[in-house]
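Contents: one structure, followed by commentary.
The other protein chains are all here in position, but one chain of the complex has been omitted.
Right after this comes chain A.
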């Protein structure tokens, strides 16, 4: 055989399933390494059991009434019918959608804007990048959400600042009209991580494109529209998908801001926060599972729409 050396290690007795044992001379390439491959993946395979089985189990539970104490009872589509009627669920969808559709575009725009400013060899780039990136690592922590509560509190610094201009700021965190706004601001504050990805993408655009465009007399804006945007579009697309998926699943911000209630008046009742309340405060496990599947369908639908729309605006160079 062509590779006697690794045979003793790889295909020890009964390398079952591995067609390597056969004397197939026609494929002298590398032998299949089934045994080794599966061994390396062993932890992952076991981990997948913890993913695949719960995946289908939760689909089943979505059609049951289950409170953890008694065995689940099949109730067909009742959970989904209930979801159509449940005003709190509608509220949580509304909160999550507003949050996502306002904060994702704004934070991506901020990320792209600052990345553009940082792109062309700005002096002190590492310092700027660190300053803009750091908040995105802290944004999900309880400490920062707590901080936000007090910055936007009735006597917080935001209102003190507005006071200089004679504006009497609202109690941002206690007024249902504004509580979500503070969390949207928090989301925008974390624009650093898409920004770093944009920066890396911008660096891959060959400088000669801009030189050629400048010689042809294209303005900065024209260069941005005709070179930067098309060549960056796959990365904008990636960031968009990532941000949408994670933003639909926001939990900690709403929980900490409202002390777990989703208040004031449901204004920070994120979908996953309501799911948590249903599943783990009231032990409506079946309903919580149905909600989780509904969110999965929503996320899948938005991702699919984005992939379809991508044909019209995402440009792949190769």
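Following the convention adopted for this analysis, contacts are C-beta pairs under 8 Å (C-beta built on N, C-alpha and C of every residue); 3 or more make two chains touch, one makes a residue touch a chain; residues count from 1.
The rule we apply is simple: contacts and distances are computed from a predicted model.
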Among "Zinc protease", "ABC transporter permease subunit", "Oligopeptide transport system ATP-binding protein" or "NADH-quinone oxidoreductase subunit B", the UniProt name of the subunit that does not appear here: "ABC transporter permease subunit"
Omitted-chain contact residue, chosen from A:32, A:170 or A:230: A:32
Option touching the unshown chain, where A:92, A:181, A:239 or A:277 are the choices: A:239
Chain A residues touching the omitted chain (full complex): 3, 5-6, 8-10, 17, 30, 32-38, 40-44, 46-48, 50-51, 53-55, 57-58, 61, 68, 114, 117-118, 122-124, 126, 128-135, 137-138, 140-144, 146-151, 153, 155-157, 160, 189, 193, 196-197, 199-201, 204, 235, 238-239, 245, 248-249, 251-252, 255-256, 259, 272, 275-276, 279-280, 285, 288-289, 292-293, 295-296, 299, 303
